[in-house]
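A single protein chain has been removed from this complex, and every other one stays in its place.
Right after this comes chain A.
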Amino acid sequence: MTAPQNAPRRVHVLGGNRIPFGKIGGAYRGVSNRDMMTAALDGLIARYSLQNERIGEVAGGAVLKRAADFNLTRESVLGTALDPHTPAIDMQKACATGLETLNFVTAKIRLGQIDSGIAGGVDSASDAPIEVSDSLRRKLHTLSRAKTAGQRLSLVGSLRPSDFAPLAPRNSEPRTGLSMGEHQAITTREWGITREEQDELAAASHRNLAAAYEEGFFDTLMTGYRGCGRDEFLRPDTTVEKLAGLKTVFGKEQATMTAGNSTGLSDGASAVLVGTEEWAAARGLTPLAEVVDFRAAATDYVHGDEGLLMAPVEAMPRLLADNGLTIDDIDFFEIHEAFAGTVLSTLKAWESREYMVDRLGFDDVLGTVPREKLNVKGSSLAAGHPFAATGGRIVASLATMLRTAADDTGRTQRGVISVCAASGQGVVCLLQAEPVGQEDK
C-alpha cells in the first residue's frame, strides 16, 4: 500500500460467476438458497483458483429466506474451498441486495479494512419459505412452555383446521396492499408507455441475451448447475408478434403488462470478486473494471404519489453529477428490467423537464439514453430475476463488457447500473474500465 493511511483505495471487479437462472419449479426445484449460493461461489473459486484463499469479506443475502437460511452466506462459504477463516455477512435490500453487497465490500476495501471481497446474492422462488399462521405459531410457542400434561392437552384441543392454512410470502407492498406489478401498472399508465414499446423492449432483451450466449459471452461468467446450462426464461426465437399475443396480467384499465414484458419468478445465485489492484496482481488476476461509486434513493410511494420503482430516476443524475459526468460520458447502461414498463418509465422520466426539474429539483433533464447502449447483453426479462442474485449478474456482465470495449477501442469505458427495489428503493452504480496496454491484448 503506497497511498497514505487514510486515502480511499481503488477497488476493481476481478471476475464474476453465476449459475444459470431457473424458472420457478424448473431446474432448481427443491434446491435451497444455500445450495445455489455455494454453487455460485464454487464456480467463482474454480475460475479464479481461490481455493484456500482467505477473502476479506463475503457479503451475500436473499430476499426470501427460510428459517434454515440463518447465516446463509457464512454457511455457504463454509461449504466451499475458501479458507474457513473467511468472514461473511447477510444483507437484504430487496432487489437491490446484490448492488448493496457490492457497495458494502467495496467500501470496506476502499477504507483499507480488507483487500478483497466477494459480493453476491441468491433467491429461490421454488423453495420460498412458507410460514404457519399467526394463531398456530402462538399456540405452538405456548405449547413449548406448557408444564403439565393437562395444559398441553388443552392447547392441542384448541387447534382448529384454520390454524393450519400456510402463509406463502406475500407479493404485495405491506403499506399499499398492491403487488409490485400493480404498482408498476400505475406508473406505466401515467407515463403513457404502450404495450408495443414494452413488447419491443422484451423482445430486444431475449434477442440480446441469445446473441450473448451465441458469442460465448457467458463462458467465463457462468457455471452450469444441476444439468442446467442456460437461463430457463430465455426464448431466443421470441418476437414482438408472439409477445403481442399474451394476455395482460397487471393493471385494470388500459392494461399493457403481460407475463412476457414482466419478469417471472426465478431461482438463481451470483457472486462477484472484487479487490485492490495489488491483491489481484499477486494472484495473477486482471481487473475488469473499477467500482467507482454508488448512490441510493427512495420514493414516497405510500403518500407521495410517486412510482414504487422510480427511485433510480433520482439516484442516477446525482451519481453522474457527483462524479463530474453527464449521460454522454456513459458507454453502457444496465437498467434492471423488473418490468419493461419500469425501464421505459425511467427513460422517459430522465427526458422529462417536468419530472426532473419541476418535481425532483434538478437543474436540467438527464437526457436520452441511446437504445444501442441499453442492456446490450440482455437483462432480467430474458435472464430471469432471482431477486438478490440480479445485482451480481449485472455487475459481472457489465465489467466484462467494459473491459472488452476498453481494450477494443483503446479508450476509457464507463457503465452505469440501475436497480429498482421493493418498498420504493433504488440503487445505482458506476463502473469504469481503462484500456490495458497492447501487450496484454
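Basically, contacts are C-beta pairs under 8 Å (C-beta built on N, C-alpha and C of every residue); 3 or more make two chains touch, one makes a residue touch a chain; residues count from 1.
Note that contacts and distances are computed from a predicted model.
Here one chain is missing from view; checked against "2-oxoacid:acceptor oxidoreductase family protein", "FtsX-like permease family protein", "NepR family anti-sigma factor" or "3-oxoacyl-[acyl-carrier protein] reductase", UniProt names that protein "3-oxoacyl-[acyl-carrier protein] reductase". Touch with the chain that is not drawn comes from one residue among A:9, A:54, A:207 or A:230, which is A:230.
Shown as candidates are A:10, A:47 or A:373; the residue that touches the absent chain is A:47. Of the listed positions A:39, A:186, A:327 or A:398, the one in contact with the omitted chain in the full complex is A:39. Among the residues A:216, A:245 or A:361, only A:216 touches the chain that is left out of the figure. Contacts to the hidden chain, counted on chain A, fall at residues 19-20, 39, 42-43, 45-47, 49, 51, 81, 216, 218-220, 222-230, 284.
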